[in-house]
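Below is one structure; the comments refer to it alone.
The complex appears here minus one protein chain, its other protein chains still in place.
Here the chain labels run A, B and C in written order, and each chain numbers its own residues starting at 1.
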Amino acid sequence: MVKVVICGGSGYAGSELLRILALHPGVEVTAVTSEQSAGKYVTDLFPHLFRYKGLRYGHLERQVLLDKGDVFFTALPHSASQETVDYFYKNGKKVIDFSADYRLKDPEDYRQWYGVQHRYQDTLKDAVYGLPEIYREKIRGASVIANPGCYPTSIILALYPAIAHGIVVPETIVADSKSGVSGAGRKSEVGYSFCEVNQGFRAYGIGNHRHTPEIEQELSAIARQSLPNSLPKSLKITFTPHLLPINRGILSTVYADLGTQYADMPGDTKLDDIVALYKETFRKEPFVDVMEKGGYPDVKNVRGTNYCQIGIGIGRTGKLIAVAAIDNLVKGAAGQAVQNMNILYGFDETTALDSLAVNP
Amino acid sequence: MVKVVICGGSGYAGSELLRILALHPGVEVTAVTSEQSAGKYVTDLFPHLFRYKGLRYGHLERQVLLDKGDVFFTALPHSASQETVDYFYKNGKKVIDFSADYRLKDPEDYRQWYGVQHRYQDTLKDAVYGLPEIYREKIRGASVIANPGCYPTSIILALYPAIAHGIVVPETIVADSKSGVSGAGRKSEVGYSFCEVNQGFRAYGIGNHRHTPEIEQELSAIARQSLPNSLPKSLKITFTPHLLPINRGILSTVYADLGTQYADMPGDTKLDDIVALYKETFRKEPFVDVMEKGGYPDVKNVRGTNYCQIGIGIGRTGKLIAVAAIDNLVKGAAGQAVQNMNILYGFDETTALDSLAVNP
Amino acid sequence: MVKVVICGGSGYAGSELLRILALHPGVEVTAVTSEQSAGKYVTDLFPHLFRYKGLRYGHLERQVLLDKGDVFFTALPHSASQETVDYFYKNGKKVIDFSADYRLKDPEDYRQWYGVQHRYQDTLKDAVYGLPEIYREKIRGASVIANPGCYPTSIILALYPAIAHGIVVPETIVADSKSGVSGAGRKSEVGYSFCEVNQGFRAYGIGNHRHTPEIEQELSAIARQSLPNSLPKSLKITFTPHLLPINRGILSTVYADLGTQYADMPGDTKLDDIVALYKETFRKEPFVDVMEKGGYPDVKNVRGTNYCQIGIGIGRTGKLIAVAAIDNLVKGAAGQAVQNMNILYGFDETTALDSLAVNP
Partner (left out) sequence: MVKVVICGGSGYAGSELLRILALHPGVEVTAVTSEQSAGKYVTDLFPHLFRYKGLRYGHLERQVLLDKGDVFFTALPHSASQETVDYFYKNGKKVIDFSADYRLKDPEDYRQWYGVQHRYQDTLKDAVYGLPEIYREKIRGASVIANPGCYPTSIILALYPAIAHGIVVPETIVADSKSGVSGAGRKSEVGYSFCEVNQGFRAYGIGNHRHTPEIEQELSAIARQSLPNSLPKSLKITFTPHLLPINRGILSTVYADLGTQYADMPGDTKLDDIVALYKETFRKEPFVDVMEKGGYPDVKNVRGTNYCQIGIGIGRTGKLIAVAAIDNLVKGAAGQAVQNMNILYGFDETTALDSLAVNP
């Protein structure tokens, strides 16, 4: 039995991790921490987690916890995660971090977007970006995994085949994303109260959302591999997140100009071609579903699951339109973390992640 | 492997059954029928059922289906189920029926509430009401199981300990129930369209909802056992269903006068007493959660699961207030059906039913 | 022009008052206060209140405000309202108070349910309970109006004809009420955040909700008038509130045993009789809609309006079932306050209150 410690388990990422791990035959949750809720039972905060009756939140006492875990899931606020991840890593443990602290490879990017220095750059260098569809082999041998952000997961998967195969012009990317409210965390802010969100819809963070550098870093890396000579070091994108009045789910509608090789191809042939390339790229992926031509995803199809569902179209002005849906708390957080853990420990990658969407 | 055939699989009960059975290691779905959707793929109607890619709906050709199944789940319209259940039963198969056709023991009740004759009264006599918390032993040996209605499941479980132990005066029962929209089925009616339901709330079927005789039958049976001499043959209740603007979930708030034995007991002692009795009654039940004093259920805690969560209070005028929450599609339909199948075939009763609520 | 001052205008009652008064030709809002938001623009908090661009929240400086208003709407927290109401009243102003501070006639009840002494009992004696359908004449001559609670408005109107005409046995009343989330106010609590409420439903405050004594006081008063000899001084009721995942609206389903005079009457005759009495009672009321036999209200029909819609049924065990729907922020708060103001100042009672529901 792999022993699991969850540091920061009173938010939605933490409760979701508990929900998923309850079905995992190979692990045992030995401790869960929360500074705010230390002493309370997990079921006080999350009465739906019946299976954890009796489990209490403790404080994040690193030395005490060290022996309790083989793998540490850290779901702490951005910047607070730095030190904890470093501590467990340097003490020989596996760490899967939900924060942004180990996602950005360039410490300067991190400083600029998060407003603090990165004090553990050696550990940062060893961290692997935990998107299995791209980095599975690296993840297998990693000790620190930076679990991807929710928006980035949806946008990178939507564009990966298109950029890797040189289908689109990367400089023209527009990602119009819409996220359910749980993406904002378990918050006591008027702005996320039921009455303020329900029956509403709005854009936010235009031009400055913190997931931007993460998306740009990963799309740049893909582009550099496929077009080693032609691309500037750092690709920029237009990214507009919106707040959807639903509990879970992200749908990203991504636009990009097709490359010149498509200029004279008839529309239907283009689309057949591109759908085939997407299908081929993700052929062996257990959690990516590329839909047939004409099909588009709905967030409800992946609710509560680790799937990413992708549909492809071409607009009237010849742009590629890739639409990707994930559950922001599962493939966008806790599910992807468990997928990474499964890879790390050699479990079947779908263990505890094989349930279908609770729909309707 | 137990071979499963689903007759009538294009509604929400059917899709939910497929969702649950996808996680069951001991069964195999060999056929699923739908007259309206014959020829279509299951994923055409339910794109979230990834695991069933390639499975198509067929027609309900009983002779063809006979050899394909060990157990037949029939989710057909009321009255249409009669003959199909009888056919498979008489050909030696196990049948778990979602309709009301085999729930009412008295054919006269059936005729009165459903407007048609019951033509298979011998089979009706052999049918067992599939509420495991009360009839587990009978279910074990049954061949035809009448899977309970959703409202009845919530109300009967809310009152079972109270009536069985003579805590309340049965003639005074008021059941004020609220159900999510999936309880009405997968319907193309304006009245169930998003805009007509969302942000609304209303009572319906006051005094004449078809679940009434089923509830009365079962509560009467419990009362007769506990109070053999004092009760009229047929108990009547006041039952008011309401339509909640949520996808899933029933919450029943049930009121009844306490028996005279409680007249002079202090309020807190009464409540301690009654909660203890409820806990004792359901002590070994894997799917019933009796909350501590002061706790009340929320439908979100049981969403997507087979649990029934019950909270108990006492009102200012001394009435017992029992509040029960279930997921109408799981404990109120497909989950309870799988629970019954697990009992029938000696599987662990929680097989494929052990996931926690997808919450938020 | 009647000059209006709103004390406490940063909650939903306050914003709703501003919304309604924007359409009132006879009044002018001269000041609005909020301790938390003093200095901010009203449109910073409520971007939908376009008409109030330029209006800022000020502090509740009573002496400064005194000359600015003819009528003062006080939407302050319970117990904080006491002194402010008293101040404006004793300085010769009209006050319409949204808090519970002047609703309970018996200071002892107030102390018991709200945990504080009432320090202005002389003013309390002069206050009139602002339910126009019962107290219109008193309101006309009042200076302090205690604007009714939202649950009480729905329950009292649902039962008024039944108790006034001796139709029901008052001791048997059960009020099962369901309220939209705005009834809890504009709150930054996790429990009212979108994800915690959406797709959920639960009972709360069983046996101890603070609206209980207000409902009991008013139902007792009605009963004393109709049954002067037979009733105990203080009627008690069973009241269970529930939290509905909608923005606005209360639906109260109220049960009571019919009086013995109905014992031998056929069901249909009973119902005809009672519906006719309800219709007669509210015949001249501009905001009460008694539905025809068989009709039941939906909160969506009254959303955003000052209407109360009532439907009547009789249950299988012979109980009266009265169902009433209101918008908790309008007829349950700001709309009723404007209705009271209209009565006070001799405006047509429907002024600024004549719009229909924004539906769907």
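In this text, a contact is a pair of C-beta atoms (placed from the backbone, for glycine too) under 8 Å apart; a residue touches a chain by one contact, two chains touch by 3 or more.
Every value quoted in this text rests on a predicted model; they were computed, and no experiment measured them.
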- Of B:Met1, B:Val64 or B:Cys195, which one is in contact with the hidden chain? B:Cys195
- Task: Based on the whole complex, identify which of A:Thr212, A:Thr281, A:Asn306 or A:Asn340 touches the chain you can't see.
- Result: A:Thr212
- Query: Among A:Pro245, A:Gly259 or A:Pro286, which one is in touch with the chain left out?
  - Reply: A:Pro245
- Item | Residue in contact with the excluded chain [from A:Lys93, A:Lys187 or A:Lys319] | A:Lys319
- Message: Suppose we count only contacts with the excluded chain; which residues of chain C make the list?
- Response: 12, 15, 19, 22-23, 46-51, 182, 199, 247-248, 289, 295, 298, 300-305, 307, 309, 354-360
- Just the residue numbers, please: which parts of chain B touch the chain that's not shown? 12, 181-182, 186-190, 192-199, 245-247
- Item | Positions on chain A contacted by the hidden chain, ascending | 171, 173-174, 176, 178, 195-196, 198-204, 206-207, 212, 236-240, 242, 244-249, 251, 253, 255, 296-300, 303, 311, 313-317, 319, 321, 323, 325, 360
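Criterion: only the chains that are shown with their structure count from here on.
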- Going by C-alpha centroids, which chain is farthest from chain C? Tell me that one. A
- Averaged over CA atoms, how far is the centre of chain B from the centre of chain C? Could you give it in whole Å? 38
- Item | Length of the line joining the C-alpha centres of chain A and chain C, rounded to whole Å | 47
- Chain centres from averaged Cα atoms put chain A and chain B apart, in whole Å, by 38
- Name the residues of chain B that each touch 2 or more other chains. 199, 247-248, 298, 300, 303, 360
